[in-house]
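Omission of a single protein chain aside, the complex is shown with its protein chains in their original locations.
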Amino acid sequence: MLSPDQIINQMMEKDSFSKWLGIKIEDIQKGSCILSLTVKKEMLNGFDIAHGGTCYSLADSALAFAANSHGKKAVSIETSISHTNKVLCGDKLTAYTKELNKTSKIGLYSIEITNQENLTVAQFKGTVLFSDKNWN
Amino acid sequence: MLSPDQIINQMMEKDSFSKWLGIKIEDIQKGSCILSLTVKKEMLNGFDIAHGGTCYSLADSALAFAANSHGKKAVSIETSISHTNKVLCGDKLTAYTKELNKTSKIGLYSIEITNQENLTVAQFKGTVLFSDKNWN
Amino acid sequence: MLSPDQIINQMMEKDSFSKWLGIKIEDIQKGSCILSLTVKKEMLNGFDIAHGGTCYSLADSALAFAANSHGKKAVSIETSISHTNKVLCGDKLTAYTKELNKTSKIGLYSIEITNQENLTVAQFKGTVLFSDKNWN
Partner (left out) sequence: MLSPDQIINQMMEKDSFSKWLGIKIEDIQKGSCILSLTVKKEMLNGFDIAHGGTCYSLADSALAFAANSHGKKAVSIETSISHTNKVLCGDKLTAYTKELNKTSKIGLYSIEITNQENLTVAQFKGTVLFSDKNWN
């Protein structure tokens, strides 16, 4: 059986979108992870702030990594996000996952995203479905 | 006062992320829009399917365009998305917005994303807050 | 195997809370149902409008009935609701379910609740997990 690190590194290596976003893995544990990202010009929307898809994508990668780290392949089935503060170009965002519930079939995670001043910029909640397939 | 077309074109022109995603405006009406996007390699995740952030970003742009088309500047306050079918490289996605509720302060929208075979790949729900500021 | 009607009648017969609410079954089909309820004084909150739990409970019963009507026991795993118009004492509410997605493992439903004037008062979205257990 693969370790959480081995699984996430394998996922990250093939994850073109997370790479384009510049996502960095800060920490990996069984059932949790910490990811970071620095906001680039290409991620801004028409209001000159980061497009909502930036924080969502960071959180969605964190959800996938945290859930799959248990060793079974997992897919997201329902996610929600509230954008609570503006994100500007150059901001360094960090996503912290918390496993709220886990059964053999489903997992529920909350993810908080903060900026370099430790201000919360987004609150995310995600539910995943675990399959029977092992990572190997 | 600007028309829905003028507002959305102004938003789109400065929206670097929507441009990077290759989002195209198919239709604009007061309170609704249709957007499309063709999935590129850079948008795939480690499972070789589109990262969840792809559909979210398309829907989030559609939410912003539909809400702002009324003429007041609007910001997203809560959004949720369910990914219901796999999205592959090369798929052409289309997002259709529906305004479920609108007051002077808030708006509620559902957005359905389908692929080129008219299969629904994501269901999105978003709430926006309208400000007093006019587009001009 | 039991019919949708047989399953829902069996569920309703033992559902004390739906009975206390006065929920009536208007229609049952495989994968969908229509339920109604008349708002009583006991369901009001401190603003003299129906407590949010009234519409949620009606929608949650509709979700359970629609999902279980397929013949497998199903449980709710994530639900959301937006209250879009005030509900007053005496209002007759009707909940209409729509199955947005169904696999062997999960189901996604949207439910719209309208009042006697056909005004939408709430929009609900729910995800269920199907078990392997048959209704019998």
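Some points to look at:
First chain written, first letter: the chains are A, B and C, and each begins at residue 1.
Simple rule for what comes next: a residue touches a chain if its C-beta (ideal position, glycine included) is under 8 Å from a C-beta of that chain, and two chains touch if they have at least 3 such contacts.
All of these numbers come straight from a predicted model, not from anything done at the bench.
When the missing chain is restored to the complex, the residue among A:57, A:80 or A:97 that touches it is A:80. Summary of contacts with the chain left out: across C:29, C:45 or C:134, the touching residue is C:45.
Taking the complete complex into account, B:105 is the one of B:19, B:105 or B:133 that touches the chain left out. By the touch criterion stated above, the residues of chain B touching the omitted chain are 77-78, 80, 105-106, 108, 127, 129. Although one chain is not displayed, its contacts with chain C can still be listed: residues 10-18, 20-21, 41-46, 48, 50-54, 56-57, 60-61, 64, 75-83. In the full complex, chain A touches the hidden chain at residues 80, 82, 84-85, 100-101, 108, 110, 120, 123, 125, 127.
Here is the rule we go by: only the chains that are shown with their structure count from here on.
With touch defined as above, residues shared between interfaces to two or more other chains in chain B number as follows: 80, 82.
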